[in-house]
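Heads up, one of the protein chains got dropped from this complex, but the rest are sitting where they should.
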Amino acid sequence: MNMEAFLNHLVAKYNFWLYIILMMIGLYAMIAKNNLIKKLVGMNIFQTAIILFYVSIGSKKGGTIPILEHVSGGAQHAIDPANYVNPLPHVLMLTAIVVSVSTFGVALALAIKIYQRYKTLEEDEILTRIRES
Amino acid sequence: MILSGGLLLYATKDFPSWGDPTSPASTHVSPRYLKKSLEETRVPNVVTSILADYRGYDTMFETTVIFCAGVACFMLLRTFEKRETDHYYRHVPTGITIHIKGQREIPIESKEFEKIDAIWTPYDLIINTVSRFLVPFIQLFALYVIAHGHHSPGGGFQGGVILGASMIVLAIAFNLRTAVRRLGERIDSIMSALGVFIYSGIGALCVLLGANFLDYKALAQILPIDRVAARSDGILGVEIGVGIAVMAVMICVYNNVASEGRYDEGL
Partner (left out) sequence: MIAHYPALLVTIPLLAAFVIYGCSWLHKKSCLPLALLALAISCAVSIGLLAQAIAKGHISYHLGGWQPPWGIAYEVDPLNALVLVAVSTVAFINLIATAGEIEQVFSDRKGAFYTLYLLFIVGLLGIVVTGDLFNLYVLLEIASITGYSLIAMGQADRAPLSSLNYVFMGTIGACFYLLGVGYIYIMTGSLNMADVRALLPSLYHSSAILVAFIFCLVGVMIKMGFFPLHTWLPNAYTYAPSPAISLIAPLMTKVMAYVMIRLILSVFSPAFTFASLVVGHGIVWLACLAILMGAILALSQRDIKKMLTYIIVSEIGYIVGGAWLGNNTAMTGAVLHIINDTLMTFCVFLAVGGISRKLGSVELNNFKGLFKKMPFTMGAFVASGLSIIGVPPTCGFFSKWYLISGAMEAGSYSFVCVLIISSLINVILFFRIIETAFFAHSDPGNRHDYLLSEIGEISLNTLIPLLMAAAGLLVLGMYSGTVVGRVIQPALAGIL
């Protein structure tokens, strides 16, 4: 694939590339880090990057927020969808943000329970203590 | 991991460019939402109308998810045993702090001695007064956000979180026991269930009145308004339910996580 087309793709869609790189950072933190809280933060970064990815799907050049002009009563001018940003990804991501917050809350509660028992949050130390007992 | 990143990047080759108004995502389903939202639901904020009406079923389950998180935090962490530490009291008129060793407490609920946390911070008049002053305004703003979700960015989730934050401000500025005294654990838990119950209850009401689940036009049979306005009011009703549920769950999660389930000391 020649350099010209590749650069074209890069410039036109750099937002997607950025979000994918962010996702990979989050995924790396989740897998490679030892501390449980760092893994949790990585999970949050991963989910946030997906949310950003979705929202950027819906953007349009020159579009404004999808709140229509409210003309009370009957006649209102025709609404051209091209002027407004696509609202559906925003709606989906409201849901995804709530889901990510809930998972984070449950994971924090679990981390507290682990800390109460093992008195540490480093995964290798926890595994050592499991093996000892 | 590099493999998945590489795959994702390779796939962007076929994506439409950023901000392209003719991409399939923007032209297939969404134009109808934008064009018809005002005339079908009388709600100018298209995000709210999609969230609570067109895809209202998703939102009901989203509220259920946050309810699950609250119940899970309660179930996992809540203990009824007392922490075994020393106790600290402050003599309110003079500001002297007393440290009682062993696990004895001051027996009488005395007005002059106030219990403070083990990791205590000095009594700060400015923070206490300002936060107590601000809380009603925060709550008023939250109610505005919920009610005005039809016309401006906002809605149930956003308003509910701000409401929850108003109580958490109290918990942080004073201490956890003060906030729990204001809004007890039992009322908070019942409210979280009540909020989601309102949402699904409105949906069930629509079924009992003959239409499909969460089809608000059925509400026009019991309320003295026409069908389109019934949609708008149905959206308002579910947003209120969502707001109550989110507020209660935020407070419940904060209380349980900050005090490790013991409800005696917080941050």
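By letter and in written order, the chains are A and B; residue numbering begins at 1 in each of them.
Just so it is clear, a residue touches a chain if its C-beta (ideal position, glycine included) is under 8 Å from a C-beta of that chain, and two chains touch if they have at least 3 such contacts.
It should be emphasised that the depicted structure is a prediction, and the values quoted were computed from it without experimental measurement.
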Please give every residue of chain A in contact with the chain that is not shown. 23, 27, 30, 36, 39, 43, 46-47, 50, 53-54, 57, 89, 92, 95-96, 99, 102-103, 106-107, 110-111, 113-114, 117-118, 126, 130, 133
Which residue numbers on chain B touch the omitted chain? 4, 7-8, 10-16, 23-30, 32-33, 53-58, 61-62, 64-65, 67-69, 71-72, 74-76, 78, 80, 186, 189-190, 192-194, 196-197, 200-201, 203-204, 207, 211-217
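By definition in this document, only the chains that are shown with their structure count from here on.
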Chain A-chain B separation of Cα centroids, rounded to whole Å: 20
Of all residues in chain A, which touch chain B in the complex? 9, 12-17, 20-21, 23-24, 27-28, 31, 56-61, 63, 65-70, 76, 79, 81-82, 84, 86-92, 94-95, 98-99, 101-103, 105-106, 108-110, 112-113, 116
Complex contacts: residues of chain B adjacent to chain A: 1-2, 4-5, 8-9, 12-13, 15, 17-21, 23, 25-26, 29-31, 33-35, 37-38, 44-47, 50-51, 55, 58-59, 62-63, 65-66, 68-70, 72-73, 76-77, 151-153, 157, 253, 256-257, 260
